[in-house]
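Only one structure is covered here, and it is reproduced in the block below.
With one protein chain held back, the other chains of the complex are shown just where they sit.
So that you can tell them apart, the chains are marked A and B in the order they are listed, and the count of residues begins at 1 in each.
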Amino acid sequence: MTEPTVIFEEVSKFYGEVLGVNRITLRIPPGITSLAGPNGSGKTTLMNLMTGLIHPDHGSISMRGISSRDPERLMHITGYATQYDAAPRWATGFSFITTGLLLFGYRRPEAEEKAWKALETLGLAEAAHRKMASYSKGMRQRVGLAQAIAHEPELLVLDEPLNGLDPLVRAETIVLFRFWAAQGKHVILSSHVLQEVDAISDRVILIANGMIVAEGKIRDVREEIQERPSKFIVRCREASRVAALLFSEDFITEIRLNEDRQGLLVLAKDRERFSRSIRRIALDGHEIDSVIPADESVDALYEYLIGEGK
Amino acid sequence: MNNRLRLKQAWTIARIELRRAFISKRAFWVYGLALLPAIIFFGHSVAVKFRRERLSAKGLVRPAVMDSIRPGEAVEAVLERLGKPPRDFQWERYRRIRPKGEAAGITAHEIISHRRLTYFDGQREAILNFTDGKLISSQIRRLLSFEEDRRIFAGVFQYFYLRLAVFFGCLGIFMNLFRGEMLDKTLHFWLLAPARREVLLAGKYGAGLIASAVIFAGGALLCFGVLLWTHNPAEVQAYWRSSGMGHVFWYAAAAVLGCIGYGSIFLAAGLLLRNPVIPAAVLLAWEGINNFLPEILQKLSVLYYLQSLCPVPAPVDKSMPAILQLLLAPAAPASRAGAILGLLSVTAFVLWLACLAVRRMQISTVLRRRNLC
Partner (left out) sequence: MAITAVNGQEDLMAVYRLGYQRYQGPVAGRWARLKVIPRFAWRRLFQQRLTVLLIVIALIWPLLCAAFVYLANNAELLKGFGKQFQSFVEVNGDFFMAFMKVQAVFAVFLAALAGPGLIAPDLANNALPLYFSRPLTRSDYALSKLAVLFGMLSLITWVPGLFLFGMQAAMAGREWFWANWRLGAGMVLGFILWILLLSLAAMAGSAYARMKAVAGGFVLGFFFILGGVSELINGIFRVTWGHALNPAWASHRIWCAMLRVDPAAGPGVPACISMLFVIMFLLALVIERKVRPVEVIS
């Protein structure tokens, strides 16, 4: 049996003359997938397309075998925590989630039990019976997450889910994401906190100007970009000497000396040969404190892939 | 998912919306609109009751004597024949006189004395206006006339309930169902429910319909009830036995059908247009000039069908300028079955358009930023 997958086939979406996303083709397997990109790059559009809140102008979307134009079936397996924190005026956190669950066909006691469980999971049990209008931003964010997970969906789409959460809840939420992913579910999230995306995702999809510029595991993505030189920060006592030694190698394209004269920023075309050279220099008696790759984070990838457009 | 479950979903949506429609602060003005005529009728009945008691306490005159009053009679003669009136009000007015001829330029003043006597025979009130001691006008009318009140109710129902209360009430209730959610930025909550868009539309329309029908049909019936309560029970019972039940039914039916028709239009307008007030203003103007249009165009209005259902024709507005009254050419009313079918057909067509719109409806992040959707 084939693995359930989220599939985008040549999907384009325009808002009048404004580009939403353009000719997106994607295959997302279960696990944690992060959508990363600058503001206005099309992350939310992509998520809205997945959940049928907007329809593509071109192409098709299949969410674990269900069309995004079939909300009746799709929303049974999908939970979407949007970034809009506007809450219905009438709702308390508890009634908001319970009401949503009633629409899934659950009987009231069952819906209440599930709502309560979701609220407890997100640490909102105490505020459950307060009007949502009085919630803080972080609490609204958590209620959004709670309503997305309350019906135990197979596919979670979470738009900036960690925004506004305090560090403790943030850590607990990340554990939850991993738990759901381990169960074979899709957890698709977007985030601006790039280090976090790097840390929690199985795969990252980088978007810029409505187009996918890279996808995969961050390290893999980095290694695929061969034509770009790798960046390393080298901390050492005799920075000028080390720089002179490195310059004799043909794979080094640029070296910048730090102002304190105890550090170097090295751009090398060949990572393997650079490591061999730096090892040799160290063995020759030059004191090397540290060698840190400066471009394996998502920040660095941004700079490589979408730097100009950022 | 089968149709039974879809129906259940629609009912769940309707129940949620019903709570909003009935008890939200935004809906309170609708109650005011629906209950205002009943309150005014009640105020009138209380006022009439007090007036009758006050006039009766000061003595009644015989009906025959009251009918014998003729214009031009002297006040003394009337007082002698009818006795001391329950109400006697006298005042004087100064009139400026500018003589012509030799006395031109000299302004003189003339004093004119006025007197108003009010008599009561137990049922009717006679208001007699005297100027300089002579009867110049008299008005004899029943203090409480069931016939007249029913005619007034027919006018109130057609001119106030159907044209204004149901119209604006439905505008508020049905526009809020989708457009209100868009403005509150909470529509995505509904669109993320595992329900077909048509089910969502049905649930919301059902809720709006139940709420508006209960409020406006209830308001109209309450108003009619207050009207009946004021009058002589024997008279009311006779009316009830003859045509009362039918009248009540058709008034309620017209109110409910008004909600069905206007509700569908405003629901669709809320889905199709960013500013539903524009079609509302156009519709208001169209319904307003409807009676002046050619017969065929008159039939393209909700009000035409609703008026055809009303059991008592509304009196013509006497304050309308004569030239407009000449242009007034109301079309012959449709048969009741025709009116109901016509209205339901228009509603079905409009709801079909709304279905198309709701199926295509999308949350637009670009528009959201501009606070439009």
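What we mean here is this: contacts are C-beta pairs under 8 Å (C-beta built on N, C-alpha and C of every residue); 3 or more make two chains touch, one makes a residue touch a chain.
Note that the coordinates shown come from a computational prediction; the quantities given were computed from them, not determined experimentally.
Student: Decide which residue listed in B:155, B:244 or B:333 touches the omitted chain of the complex.
Tutor: In the full complex, the listed residue that touches the missing chain is B:155.
Student: Touch as defined at the start, partner being the missing chain; which of B:281, B:300 or B:348 qualifies?
Tutor: Answer from the full complex: B:281 touches the omitted chain.
Student: Which residue among B:20, B:150 or B:163 touches the omitted chain?
Tutor: Selected residue, touching the omitted chain: B:163.
Student: Which candidate, B:23, B:47 or B:74, sits in contact with the chain we can't see?
Tutor: B:47
Student: Considering the entire assembly, which residues of chain B contact the chain that has been omitted?
Tutor: 33, 36-37, 40-41, 43-44, 47, 152, 155-156, 159-160, 163-165, 168, 171-172, 175, 179-180, 183, 274-278, 280-281, 284, 319, 371
The rule is short, and it goes like this: only the chains that are shown with their structure count from here on.
Student: Starting from the mean Cα coordinates of chain A and chain B, work out the distance between those two points in Å.
Tutor: A distance of 59 Å separates the two centres.
Student: How about chain B: which of its residues touch chain A in the complex?
Tutor: Within the complex, chain B contacts chain A at residues 1, 5, 8-9, 12-13, 16, 19-20, 24, 184-186, 188-189, 191-197, 199, 360, 362-368.
Student: Considering the complex alone, what residue numbers of chain A touch chain B?
Tutor: Interface residues on the chain A side: 15-16, 18, 44-45, 48, 51-55, 71-76, 80, 82, 84, 86-90, 96, 99-100, 102-105.
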